[in-house]
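Just one protein chain is left out here, and the rest sit where they should.
As written, the chains take the letters A, B and C, and residue 1 is the first residue of each chain.
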Amino acid sequence: MKNPLDTAGDGLPADTLTLLRERTRAFADARDWEQYHTPKNLAMALSVEVAELAEHFQWLKTGAPQELDDKAREGIRHELADVLLYLVQLADRSGVDLRAAALEKMALNAVKYPAPGA
Amino acid sequence: MKNPLDTAGDGLPADTLTLLRERTRAFADARDWEQYHTPKNLAMALSVEVAELAEHFQWLKTGAPQELDDKAREGIRHELADVLLYLVQLADRSGVDLRAAALEKMALNAVKYPAPGA
Amino acid sequence: MKNPLDTAGDGLPADTLTLLRERTRAFADARDWEQYHTPKNLAMALSVEVAELAEHFQWLKTGAPQELDDKAREGIRHELADVLLYLVQLADRSGVDLRAAALEKMALNAVKYPAPGA
Partner (left out) sequence: MKNPLDTAGDGLPADTLTLLRERTRAFADARDWEQYHTPKNLAMALSVEVAELAEHFQWLKTGAPQELDDKAREGIRHELADVLLYLVQLADRSGVDLRAAALEKMALNAVKYPAPGA
């Protein structure tokens, strides 16, 4: 019987952010990396990963898929993953629930930028 | 009866990344913002948000919670949310499944950085 | 009689990088800021200033002068200055002669990217 909590259908428990939080904790713990993973250092590492992502787009017109070759697409995929992994770790070390924070921010944005006709 | 898919317990469907993808799409669509949301522009916006996050930590020793006041903590929470929201949108525009990409990257990292004793 | 070393014609000694190095040293010293100005912190501050600069361009087509209003132009001018000021301080703290390093890098670039027909 399919597990109703396996919403992504990959045999792993939901929610992605919770799953990645647990996995990155175990990964850092097994390597004794917590000592390096201060919020400040994670924020700096996050900046570096975002720049590696941006590098793929810097000389392009828009970065639409047809402007990218397979190597760039693969690089972008990996850099997007790196950004998410550092983001999850920084939120964890800062005691922030990313899901709740993002939903709250979207609610604030809806007030700040009202939709035309809304 | 509690919906078994409501894994976060906030009455919204699981998975956070899927939920945010749908919501950011609808948000941009209602404001006719897709024209600005090229992958290149989203990558640039993501860099800017990450820097706003890093700004909170730049002169601190480690950025541990006790070095932060309430205003900084609130700012960090909002910036973490902004980073996630742009990340989800950039992945969506680039056709990347963030969950699959992150799990794949963690598997690659486990090979690249073997745990001692593993 | 005009001072031949006053090459910028503003009554101050040449070279801009030397002038700014001396002035930023005195500025930080008068405020007891050297304790915060580690190379790591200055690199982080530099990233933040560059992002504030990039923010002016993120939703524009090319950032050409005609796409900018007076407020954006003034902001860009100030952010360019901030980037230079942190760059000079980081080079100073790292013991790097920026002029020599830049000329050396241009020579390396000329080999790496030969001009067509050269």
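We adopt the following convention: contacts are C-beta pairs under 8 Å (C-beta built on N, C-alpha and C of every residue); 3 or more make two chains touch, one makes a residue touch a chain.
Given the structure is predicted, the values throughout are model-derived calculations rather than measurements.
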Item to check | Touch list for subunit A against the chain that is not drawn | outcome: 36, 41, 44-45, 47-48, 50-52, 54-55, 57-59
Item to check | Residue ranges of subunit C at the interface with the undisplayed chain | outcome: 4-5, 7-8, 10, 12, 14-18, 20, 23-24, 27, 30-32, 38-41, 43-44, 46-47, 50-51, 53-54, 56-57, 60-65, 73, 76-78, 80-85, 87, 90-91, 94-96, 98-106, 108-110, 113, 115-116, 118
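Here is the rule we use: only the chains that are shown with their structure count from here on.
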Checklist outcome for this item: Expressed in whole Å, how far the mean CA point of subunit A lies from that of subunit B is 4
Checklist entry - Taking each chain's centre as the mean position of its Cα atoms, how many Å separate subunit B from subunit C? => result 31
Next on the checklist: Can you list every residue of subunit C that touches 2 or more other chains, as numbers and ranges?
Outcome noted: 44, 47
